[in-house]
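Notes for the one structure printed next.
The chains shown are only part of the set, and none of them has been moved.
Chains here go by letter, A and B, matching the order in which they are written, and residues are numbered from 1 within each.
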Amino acid sequence: MQFDIERIVHTALMEDIGLGDVTSMAIVSRDTTMRAELVAKEDFIVAGLDVAAAVFHHLDSHVRFEKIFLDGQKVKRGDVLAWLKGSALMLLQGERVALNLLQRMSGIATLTARFVAAVDGTGANIVDTRKTAPGLRALDKYAVRAGGGRNHRIGLFDGVLIKENHIAAAGGIAAAIAGAREQVPHTLKIEVETRDLDEVQQAIDAGADVIMLDNMTNDEMVRAVELIDGRALTEASGGVNLERVREIAETGVNLISVGALTHSVVAVDISMLFK
Amino acid sequence: MQFDIERIVHTALMEDIGLGDVTSMAIVSRDTTMRAELVAKEDFIVAGLDVAAAVFHHLDSHVRFEKIFLDGQKVKRGDVLAWLKGSALMLLQGERVALNLLQRMSGIATLTARFVAAVDGTGANIVDTRKTAPGLRALDKYAVRAGGGRNHRIGLFDGVLIKENHIAAAGGIAAAIAGAREQVPHTLKIEVETRDLDEVQQAIDAGADVIMLDNMTNDEMVRAVELIDGRALTEASGGVNLERVREIAETGVNLISVGALTHSVVAVDISMLFK
């Protein structure tokens, strides 16, 4: 993940700073040193502290950045997440990018933790999707893990997910699964999307490793889980929200995928205060 | 903006596809052609159709992409936003990235339009901030414009915004403004952040071009606007939400900046349906 962090941090700083922070360069002396704190303005699960550190270190390896919390921990309004010290010019230039990353990642971790808590004790795992902010997938998926969720495939390259269009192209679920089994590295499981119990039965017969239950009612899912009977992992997908997630988990599915974890992120509120 | 689109689209496709869509490559023939439609699953303001087209064209310049709506238009649930036709493999590989971009950008435009509508007739403009998704600023800011908002400075390089720390470093508002005036290109206005009427007065006296009223009450803003009396642009900032924005606009400020436009985006729901 370190190469992704480097790329993301570099791109974000270039985008924000360009040829320079004209305000600070005009006003702040190059020799001024400052100390600052990252302070939580509400309660949340923190994620991204190492990424925030990487922002300042990309600008200036001499900035000191000390974490007080670790990613995945719960913080309360008023908690100091980390403090940093270094050239005032560098602190001012990195502030916005560091906060943008930290606030988004903590927002993801916090929402994920809510979903995870909602299914507590059911045995179901909350997983993410590929509905991430373009360019930020590595961080979005890391933040899901920090919040207690698990990752679905990272991209199209590291997981097989046979959808409606693939089934149509192959001429049926059995043919699609056989085709994939024939071609993809043996290190990958074969997951197939199903819309009703008939398709679930076909997926079982074709030896799917994972069966996605797409937009099914809770009742349908209960029957699908019974039908599958441990021969494949089961994943509930579609229309999952905090209100409904517990009921879904109680159908006995193994995995519940939630697009909102990463496609509709509410940034948490964090300030960088100079001392 | 075209270079940013190229960079963003390239990065997002690399991130999602890597060495290839193993599922589609195993199942879908290289010669299959498909037609698909981008369909709105709710009402919203659309933004990003050209970017979605760029995703498919980056994969394959032969894909045909026809817009039916233009960015900034209001669409209703069920509307077809665009249709496209080309290699099934390319359509399947580009689908998720195109939707991720289009759903985020339309989410921004839609929220912006709500803020703009809320201040209708007051003369105030809604402006964005630098609280954007790292790497996506060009698109985030474009989407704000599509929703009827206006852009604040793009980054630290194209606008002067003197904040608390700068004032402290310079030894006062007057000194900070003078320092900036001395150094920055004459093409840039000088904006200064103020927290009370005393600071507003100092900013006026120092010849600020734009005065930010930071976290002030409506009453304070009314008095600030009177005090300034057209000698500088005024910008309300801090704690702005849809409930409160109309009142703020009625204080007479010229600009209202809203971080949530881009830091807490709710993706709109759009599907890509294959026909």
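Some notes on this structure:
Everything below uses one rule, namely that a residue touches a chain if its C-beta (ideal position, glycine included) is under 8 Å from a C-beta of that chain, and two chains touch if they have at least 3 such contacts.
Here the structure is a predicted model, which is why all the values come from computation and not from measurement.
Counting every copy of the one repeated chain, the full complex in this structure comes to 6, with 2 of them shown.
In the analysis below, only the chains that are shown with their structure count from here on.
With centres set at the average Cα position, the gap from chain A to chain B is 22 Å. Of all residues in chain B, those touching chain A in their complex are 7-8, 11-12, 15-29, 32, 34, 88, 92-93, 96-97, 99-101, 103-104, 107, 130-138, 155-166, 168-170, 176, 179-180, 182-185, 188, 263-267, 274.
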